[in-house]
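Only one protein chain is missing; all other protein chains are in place.
Right after this comes subunit A.
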């Protein structure tokens, strides 16, 4: 308030100036007719027109815990209920193929309902969507406990629970982007670690529930356990989204908006306030149905270069991502390893995965990797692919253990950065729609991956072709992403340079206008002398900028 103003003037304020200010406020306080003047009306707010950036801590870590739970359930649950399938298959007298559809439908719905999830988050925010998702999961599993046919199981476990899990997965990832910026890779790595932890917890828990309560009782209790997603949702306190940071995320639309802002300010300077008002009214009239749809689900992302690169690379990668996990235990049994040791391989994978995810988050957050995080991501995909290509060379149990360790490491690295890289490319504001569009595109290849692997195994009778196919696809995806991101980084640097040059031009125009308005009489005399000086300064500035960017 007043204290701020005198503070702003600093200690160098002359007594005459303070006298003037005091009489000014004396006049103002007299003018208010005894009423108390609201303090905010007099002083300018501390940050004019800028929302505060993401907190990067504080309540954000509690949100990470909530996201940990939510993401863990979303990924681990479809895999965890595979324990019940044998018993359900016997009970309903169906074949294994029909039962396996339950898992596929759940996974397909979780990924396919991504856009719906995004639309709901865009409209209502993360918290109500996650709470509703948790309720839906609970209702789905409880009704599954009373099913009398396999079709009803498809609907209750597959569609309803799958949809609930979709409403859990997307908002959890989105809200991390809203709460973190500088420490976002760590937050993402920690939250994604929920998946292996939950899987390791759910597997023995499901076995215990099954031994004691049968499959119906287990589904009932699992429904209650899934309600804990509502607790996770309650932790997702709403927060204003951070503005898209200036760094390498200047999109074409962002540039246009910036230009508009700058030109509007210039107009304000030189003319009365009527003109900006007219501009605004025109804009609102232009909002046609395209803009309205974009408000809910941002289809303009398909013009975004980084988004398209990510989409193509990831869709390719998921063709070979999940199949090795599905077939690791059968492959181990095929080469003569007993059932318990084969299951132990998966446990090794999960434990290494658990450690790899937060570690990758920390590495990705370091100042060497963060600006080049896309390269790190492509490297981890290619590393994953190489592991699969080398797997057929592994002989015996020790070889498979080594493979499991490296596979767990690579799997964790890719998963930890899966959403972080998308956020990095698209920015927190548009991430909501981006994640929905990406998941529905990935849905197809995720579902196709294991069956294609299975067909290869059945046709050739040998597991090595499946590993070679998965490895080749992932190495290809990694290389594609690496090359395209190199191209993308260069284009972004070029656009940044152009944008900065334009800003400098407009700034110099603005300062010239200000100079003329403020010191009318003085500049009239100094004008011809000052201008060449100013031009020289600008020239120097441009040179300096040029050398920096080189």
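Some notes on this structure:
The working rule: contacts are C-beta pairs under 8 Å (C-beta built on N, C-alpha and C of every residue); 3 or more make two chains touch, one makes a residue touch a chain; residues count from 1.
Here is the rule we go by: contacts and distances are computed from a predicted model.
In the listed set "V-type proton ATPase subunit F", "Embigin", "Centromere protein I" or "holo-[acyl-carrier-protein] synthase", the entry agreeing with the UniProt name of the missing subunit chain is "Embigin".
The residue touching the chain not shown here, chosen from A:235, A:323, A:381 or A:492, is A:235. Residue A:212 is the one among A:149, A:212, A:455 or A:511 that touches the chain not shown. Summary of contacts with the chain left out: across A:158, A:223, A:324 or A:385, the touching residue is A:223.
Counting the whole complex, the residues of subunit A in touch with the unshown chain are 1-3, 19, 22-23, 25-26, 29, 36, 39, 87, 90-91, 93, 210-214, 216-218, 220-221, 223-225, 227-228, 230-231, 234-235, 237.
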